[in-house]
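The other protein chains are all here in position, but one chain of the complex has been omitted.
To keep things simple, chains are lettered A, B and C as they appear, and every chain counts its residues starting from 1.
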């Protein structure tokens, strides 16, 4: 079955910054959606300024994997929508958090940490290294690749220890960053991937898009309804407990 | 330096249930505090119905490790206090979450998950097995020990994959549970330990107390102020990045 | 592409024990192979007493995932073959180690630990619980299922902390066991799954077969040759390091 991916984008930079609008004429979401479509996914987009941020109950219910890009307007995302996305992840929807989404409400809520990091924006080179080549998100990816101009994100990064760490980035200015990290949450899976600054053409980079596409495949729901993680009383089942 | 431990307890059962009050005449907090004092810690207690739940800024600032027991009144814990405890953990205070604390606001916030589990209260036997004997929390603990009457907590448990899984419990009625689990969060460490139902004398069990005491030692802050996990811009430092 | 699975079996019990031969007329390997074929894999078998234990260079080179069952003759497996299997795993072949394979040379070599465990053979009930329902190996599996008569395997189990722990078993006699555990090794993936005693019809149990089938899918090689984990000198690449 074709995976259904919803590309969520804050979408504010594109409205107010001509250079960004020129670089991403269909928005960051448009570029990502097109890149993922080329990998065979059924993609649609949603943005902050749509009603319910474009994430209606129906959209969430029919989304296998949601990607999330936000930056300057994290505070404008309604708590009620964040709660719905959170519950959908715990119930199996995959979530790919991109770049400055490290500071989004949904990411911090799922991590249980600050999301803090260092940053520097001088257009330096980033070199992304794979540290777990057996991981499905590394499928077809070289052991390293360069992003010629990138925003630096540096450690210590306020996340829990990843369940799998797949990529670590090197920056020309002297920092490293855990740039590709996987987390299990309930029935859902979360992949954080840091490359993707709004002022650089990173979402046209074929390796970046391939990694996000691999992330979608990895984060796709398993099983359907076989297991429920519920808080509930449990009867005895086929076991006799005797008073002794 | 003697570790300073604050034992937090909801403290409601003891006020309304005569059997529990008789079993724990000084409250669950009193029993735990006495048990930890015997291991050489500097202990004090705090309860829900004190002003600020007994967790004033001064108390939190002078607490190395906080233990948390709550059950029927999770909703009465003020969000502002939860936020303060959360920030203190991210800044290095250890946290030991006990038994029904799996459903407390602070635990769910730090985990980023539901805290859901199965339960059954028929006084069945629990056998606690150690699965990581090299871990400091297993120090001096036998490979298994029995709790003659316990409340059953069963999988799937809505937590992230632990950074270290130390104990797994067996229940007479047919369930298993990840009963001792460690998590890193920012500069802080969190240990969840499930044994400890209010209607059984579990907090007088010497092995249970030894495990909690080991947990305190493991969760104690490191380093003091050497590292800060902050969101901040980062200047270039001893590195020359040249335009090419 | 259809995954190519080689089912390896020691195959000695079937030759000397009439009851086992009656239960598994085509060998344990025959039952597993048939069970996996029903899941759409291209299966073949190999056994200890074949030349090169049936694991020639050609067989290994054309195997995506190898399953391993051994018990009384671990010592008869030639070190040279073990080394070849080890290298193939590090280069991407998946490996599923079953039941008493916990004490095989290849498993202990890949784990770096003893493989030790407790055991008891009285035909007691085993109940297998899923503790990571988001994991692909849990796909379509209920939150628990019973094996009516099983050999008990108990903790502490001499393995490293799993990279993902998917199943934990409960035994009627009082033990627990990490019965489904995943490990990354080089480009390869290893899944250990404990149910499968030779005197019980466990390899006809549809849920057991489904879990092994899921394990094959999870352990399948990624990427092919994109990444090599090699010990080698590294030239400078697109980076200018200047004397300062």
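Assume a contact is a pair of C-beta atoms (placed from the backbone, for glycine too) under 8 Å apart; a residue touches a chain by one contact, two chains touch by 3 or more.
Everything numeric here is computed off the predicted structure, so don't read it as measured data.
Asker: Consider the whole complex, including the chain that is not shown, and state which of B:25, B:40 or B:142 touches that chain.
Answerer: B:142
Asker: Based on the whole complex, identify which of C:7, C:60 or C:110 touches the chain you can't see.
Answerer: C:110
Asker: Considering the whole complex rather than only what is displayed, give the residues of chain B touching the chain that is not shown.
Answerer: These residues touch the chain not displayed: 92, 125, 130, 132-136, 138-143, 146, 163-164, 172, 184-189, 222-224, 226-229, 238-239.
Asker: For the chain that got dropped from the picture, name the residues of chain C it touches.
Answerer: Chain C touches the missing chain through residues 90, 103, 109-120, 122, 124, 152, 154, 156-158, 160-161, 163, 172-175, 183-186, 227, 229-239, 241.
Asker: Hey, which chain A residues sit against the chain that's not shown?
Answerer: Here the touching residues of chain A are 127, 129-133, 143-144, 154-157, 161, 164-165, 168-171, 174-176, 178, 240, 242, 244.
The rule we apply is simple: only the chains that are shown with their structure count from here on.
Asker: Given that chain A and chain C are copies and touch, would you call their interface same or different according to whether over half of its residue numbers are shared?
Answerer: Because over half of the interface numbers appear in both copies, chain C and chain A meet with the same residues.
Asker: What's the chain with its C-alpha centre farthest out from chain C?
Answerer: If we average the C-alpha coordinates per chain, B ends up farthest from chain C.
Asker: How many Å are there between the centre of chain B and the centre of chain C, using C-alpha atoms for each centre?
Answerer: Comparing mean C-alpha positions, chain C is 36 Å from chain B.
Asker: Any idea how many Å lie between the Cα centroids of chain A and chain B?
Answerer: 30
Asker: At what distance in angstrom does the C-alpha mean of chain C lie from that of chain A?
Answerer: Each chain's C-alpha centroid was found; their separation is 32 Å.
Asker: Where does chain B touch two or more other chains at once, residue-wise?
Answerer: 154, 156-157, 161, 174-175
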